[in-house]
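As structure tokens, the structure follows; a few thoughts come after it.
One protein chain is absent from this view; the other protein chains keep their places.
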Amino acid sequence: MGSRKLRIVVMLACLAALALLPFVAEKFYVQLFTKMLIMGIFAMSLDLLIGYAGLVSFGHAAYFGVAGYVLALISPQYAAASLWTTLPVAMGVSALLALVIGALVLRTSGIYFIMVTLAFSQMLFYLFHDTKIAGGTDGIYVYVRPAADILGWKPFDLENVAHLYLVVLALFAGVFVLLRTMLGSLFGRVIEGIRINEHRMRSLGYPTFRYKLACFVISGALAGLAGYLAAIQFGFVNPDMLGWHVSGLVMMMVILGGMGTLIGPAVGAMAMMLLELALQSLPEFGGVNFGKHWQLFMGSFIVLVALLLPYGLIGLLRARGQAGGGNGHG
Amino acid sequence: MSFETFLIQLLNGVQYGLLLFLVASGLTLVFGIMGVINLAHGSFYMIGAYLAWSLSERLGNLWAAIAVGVVLAVLLGMLLEWLLIKKLYARDHLYQVLLTYGLILVFEELRSVIWGDDVHGVQVPSMLAASIPLTETLSYPVVRLWISVVCLVLAVGMYLLIQRTRIGMMIRAGASNREMIQSLGINIQLLYRIVFALGIALAAFAGMISAPVSSVFPGMGNQVLIICFVVVVIGGIGSVKGAMVAAILIGLVDTFGKVLHVELGGVKLLPELAGMTVYLLMAVVLVWRPVGIFGRRL
Amino acid sequence: MSEFRKTNAGRRKFLQDGAAVGGAVALAGLLPSVAMAQGAGKIKLGLMLPYSGTYGQIGVGITNAFKLAIEENGGKLGGRDIEYVTLDDESEPSKAADNANRLVNRDKVDVLVGTVHSGVQMGMVKIARESGVLHIIPNAGVAAATTGLCAPNIFRTSFANAQPAYPMGKIAVDKGIKNVVTLAWRYGAGEESVEGFKDNFVKHGGRIVKDLWLPFPNVEFQALLTEIASLKPDGVFVFFAGGGAAKFLRDWQAAGLKGKITLMGAGFLTDGVLEAVGGAAEGIETTLHYGDGIETPKNKAFRLAFAKAYKMQPDVYAVQGYDAGLLLVAGMRAVKGDIRRKKEIIAAMEKVEIDSPRGKWRMSAAHNPIQDIYLRKVVGLENKVIGVAQRALDYPPASLCKMPPH
Partner (left out) sequence: MAEPAAGEVLLRARGVARHFGGLAAVNDVSIECRMGEVQAVIGPNGAGKTTLINLLSGDLPLSSGRIELRGRDITGLASHQISRLGLGRSYQKTNVFLSLTAFENCRLAAQSRLASSMRFFRPALRYRAPAEAAERALAEVGLEARAGAPLAALSHGERRQVEIAMTLATDPKVLLLDEPLAGMGAEESARIVELLQKLVRDHAILLVEHDMDAVFTVANVLTVMVNGSVLESGPPKQIRASRAVQEAYLGTDDGGQG
């Protein structure tokens, strides 16, 4: 268990380093990292499904986007809503949604599961896109960020970039620890068993459906947390937040980082966003504007990852250390 | 709506459904036989349409363009299978989703590099340019009927191919059970390459024959992609028959979803939520039959 | 959607309050950015436009014309050199605020220019209102930007979605069209365009038989064409653009409705698709703030210069980009390039009369062009201007914007 202690120390060090960022870096980079951490939470929530339970959800944006919409819809126009009420509500709605959808989609498996999760997220996309529930295609603003006051005491101010960042960082760490704990628990053992061999789990006496559903709901709620934070950061939600491109993007993050490793997807999220920044600023060269066609490179990159990095970046590191790379996908 | 209008709408629905079938049939074959999930299928529909346009500009007529285009599509399909898809058979669906998701971006950008981002039209072949009057205001374009006929012919062709020929026998064997197919001593590599190329060709062909009606524009692939997945999943993965039934079903749901007016307790449901109807249909079907209407347990 | 729709007072109200608050926020936002902007050195222009995907072409056209306008004025702004920072917004609303924020806070641009897609625009407006950065919209017509969400630092050189459609309402009545069916994609631009037409059409005694919608970006029109044929209206007002428009025009003709029912729409219906539809659009009349064959020296000069510089024909989008350039030139000239004197820049931009290829125009109190809308007719491969549909149109009325004092 020495290596485990070491890993914990390393992580705490990283956490401390990240916590210093707002005191050294300028506003934009603090915001950039805030976004990265938010996407990191999103990616970890999906990793719980894909990497640990073996449930390839292609509609995870639904829970992400819905939470954002909930915040936008329940916060008063020009006054701050309370963080302590809106956050639980938003996550609750996402969880509830995951419960309903999960109860239906978990009846299917394999390709069907992938496609049905996609179909449900598209349904929600059109619900917000085609109706006036929340500004239709234009989307809807969150004019004022929620306030964190507790009986007059103001622990932090989300309007403040540094504060928001630190809060997100804390939540990121919290989610990580929570998921680690969960995966080390009896529950974690069961969903892992389900991923490897669900049929056998059933014959051993596990009501696998219930466990998968629980997993789906938890994952949905955490995706909701990420969506809620994203809505706070930019004060703007629109239907594309639930679109299948976002679902694809986060799936990409999970695999790029290395699914079934939890920290991997978080790394993947950051790598993806940095890569995008880099590719978009490609120079014009030999008459061809690479910057304009940056998606060509992004696409090729994704293809290569799928072919060459089944265990993602983390897998790359692990492969150097002990072969295999721990939690591969079964 | 009047009975007459109703009939025409019925026709519209079926006609749209047949076109969907044409695109989706390739998808369902690749799904069912190779167990490969190909998100880039829509891109091949787009590529087909652009080929039809650029080739007919050069060759002077659509028929030649289609002939050449299909060949190109088959070659492209084989190349991709050999270069990329082949590597993923053993892997989880996840990687297929990922790889083909990447391919969508690649093809969309290549399209922009090669053909630009403009909208283009493809001349309707003169022999199909006419329209048949249905009511005093409405008439039905012959080319649409022609497309429907082509789709039907193709559907029958596929049926015969699968039911009557040796390769069809392999395909059925493959769809029902992978171990069996090896035990039959069939060159599975070759079979897969053929099937994948066939799937691609079908998508591209669909793009080509619909190009004169739909015109050619960026992003046209992603429009059909998702709807085709819905078709395949509702019909049952690997079932051509299912794809046909589902496609018609969706064609009708989509058609009437747009024109019917449904209210529930003052809340307008249709056509306000027309965008949701097909997905709703899919959800309902899968709750009823988790493997689609004609799907086998996987 | 139509913030300015009479039947939607509630939402309008909230958006007006939104303007008040938002505007205040924006003004407050001026201070930090003032502190940041360095007096000397280059002026940073952030161009956030679609350079990839469906709208890629439009983004390029706008960029080219914008630069052309500045080049023609000595290639400097108020005597100061320029640095361009371009960013591909991919027409992806879910990344909009993120991207705009990148330009404002990382690249520290002095002016934010963009964009085409209305959904993305909403994200940019959000950031512009928070940061107070000078923001020029060269295309996206989303009404909110110059009604409910208007702010001192936000200008638009193109149109509001409803604006080009509005005059068609009266023209239809004058043509003796009494019953109209509307048909459009169910998304912001489509809904606002239809609202603009209806507002004017009904005002002049026209009657709307039915509103038909198509889920965006669905292009399977057949069912709705059948519906229209069975309703037999005198005219049909539609909003489609790009590939959708091309397919619609072909289907319209193929369904035999062309010539039986009058087809009307804002100019986007027939812009950039005439080659694609091969005659299917012949004779269709549309209204827009630009068109082919505007015989003014200014327009001729512009078209010549643009074609020469970029080996491509300018379109309405290019004109809007060009005017965005002219507007900025005027603003910066007034302060000799001292970007810190933002209030004076804004004042100058509000006052200036833009000598545009489309004809002279000014900013409304809501910072949306008060411009002539032309009636155009499709002749061959041209959208020939056959007259002015309405002079100096300010629509949606600037009164819908409660512009904070500045």
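Which chain is which? They are A, B and C, in the order written, and residues in each are numbered from 1.
What we mean here is this: a contact is a pair of C-beta atoms (placed from the backbone, for glycine too) under 8 Å apart; a residue touches a chain by one contact, two chains touch by 3 or more.
These figures come from a predicted structure and were not determined experimentally.
Chemist: Of the chains that are displayed, which are in contact with the missing one across the whole complex?
Modeler: A
Chemist: Using the document's definition of touch, tell me which of A:73, A:182 or A:282 contacts the absent chain.
Modeler: Answer from the full complex: A:182 touches the omitted chain.
Chemist: Touching the absent chain in the whole complex: find that residue among A:69, A:211, A:236 or A:301.
Modeler: With A:69, A:211, A:236 or A:301 as choices, the missing chain is touched by A:211.
Chemist: Contacts of chain A with the missing chain: which residues?
Modeler: Against the left-out chain, chain A lists 181-182, 184-190, 193, 196-197, 199-208, 210-211, 214, 328, 330.
Note that in this section only the chains that are shown with their structure count from here on.
Chemist: A-B or A-C: which has the larger count of contacting C-beta pairs?
Modeler: It is A-B, judged by the count of C-beta pairs in contact.
Chemist: Taking each chain's centre as the mean of its C-alpha atoms, which one ends up farthest from the centre of chain A?
Modeler: Chain C.
Chemist: Could you please state the distance in Å, as a whole number, between where the Cα atoms of chain A are centred and where those of chain C are centred?
Modeler: The computed centroid separation for chain A versus chain C comes out at 35 Å.
Chemist: Where the centres are mean C-alpha positions, what is the separation of chain A from chain B, in Å?
Modeler: Taking the mean C-alpha position of each chain, the two centres sit 32 Å apart.
Chemist: Where in chain C do residues touch at least two different other chains?
Modeler: Touching at least two other chains: 52-53, 56, 186, 215-216.
Chemist: In chain B, which residues are in touch with two or more of the other chains?
Modeler: 108-109, 112, 272, 274-275
Chemist: Considering only the defined contacts, which chain A positions touch chain C in the complex?
Modeler: 27-29, 31-32, 35, 77-78, 126, 129-130, 132, 135-139, 141, 143, 234-236, 238-241, 243, 245-246, 277, 280, 289, 291-295
Chemist: Note which residues of chain C are touching chain A in the complex, please.
Modeler: Interface residues on chain C, with respect to chain A: 1, 14, 17-18, 21-22, 51-53, 56, 60, 86-88, 90, 92-94, 96-98, 101-102, 105-106, 118-119, 122-123, 126-127, 130, 142, 144, 186-188, 191, 215-216.
Chemist: Which residues of chain B touch chain C in their complex?
Modeler: My answer: residues 1-2, 4-5, 8-9, 12-13, 15-16, 108-109, 112, 116-121, 123-124, 131, 133, 135, 137-141, 143-144, 213-220, 223, 254-256, 258-259, 271-272, 274-275.
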